[in-house]
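What follows is a single structure, and I will ask about it in a moment.
Below, a portion of the complex is reproduced, with chain positions unchanged.
Every chain is named by a letter (A and B) in the order it is written, and numbering of its residues begins at 1.
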């Protein structure tokens, strides 16, 4: 299992007239979490795109438990529960506020794709190598 | 079953550097679809808020099948498969492009809540009445 935590301050643009963060914007919190998860592996998502690979989101399931609010300092916890074996990678995200209340959970599935051919490809070996050390031998 | 269709033109702000609509923005397409579904019942969501009711999204599941692109004239098809019996309402959304290709499907669950008490309430009877006629007797 590979887990990272990132902090995000909620700015005004993300709120809606219900006085909370608009539900559609949680995708951005999870995106920021995934980006930092990659960065901590030594590979930025920018690097991945520079390799000619894009990672479109193909599935996202969000559960909204408590509202995130303006100026909240959120913690997004991003977890890779399984080592990706092929073109698919699944991230689990949890969003907490400063009172450590769980605000939402998200499961996001992305594909690794060759940007030029627009075809699925396996997770690059270098990246897989970087993740592998976080998984016990019996999970590989 | 109650189904409505709404058209949405994709503007530049919704695209990302993959050259497609950012996955997090599909929530907005579904939101527009739901709003128009209410309007065609004779009740705007604005009216509902004016009654002191808010409708937070508590769950959203999106599957992204094909990318929506800049300047696409999308059709969002919004369906209520079941008449809400209590505080919960579930919308099914399908997004199509002009070539009638299915781009995404979304299932969004919202609660009816008393805005002042922040407590769940049943769907207002007037609104339920407006929806009821779209359902066969055996579905009620």
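In this text, a residue touches a chain if its C-beta (ideal position, glycine included) is under 8 Å from a C-beta of that chain, and two chains touch if they have at least 3 such contacts.
Since the model is a prediction, treat every value here as computed from it, not as a measurement.
Chemist: Whole complex: how many copies, 2 being shown?
Modeler: 4
The definition used in the following text is that only the chains that are shown with their structure count from here on.
Chemist: At what distance in angstrom does the C-alpha mean of subunit B lie from that of subunit A?
Modeler: It comes to 25 Å between the two C-alpha centres.
Chemist: Per the contact definition, I'd like the list of subunit A residues that touch subunit B in the complex.
Modeler: 18, 20, 22-28, 31, 54, 56-65, 67
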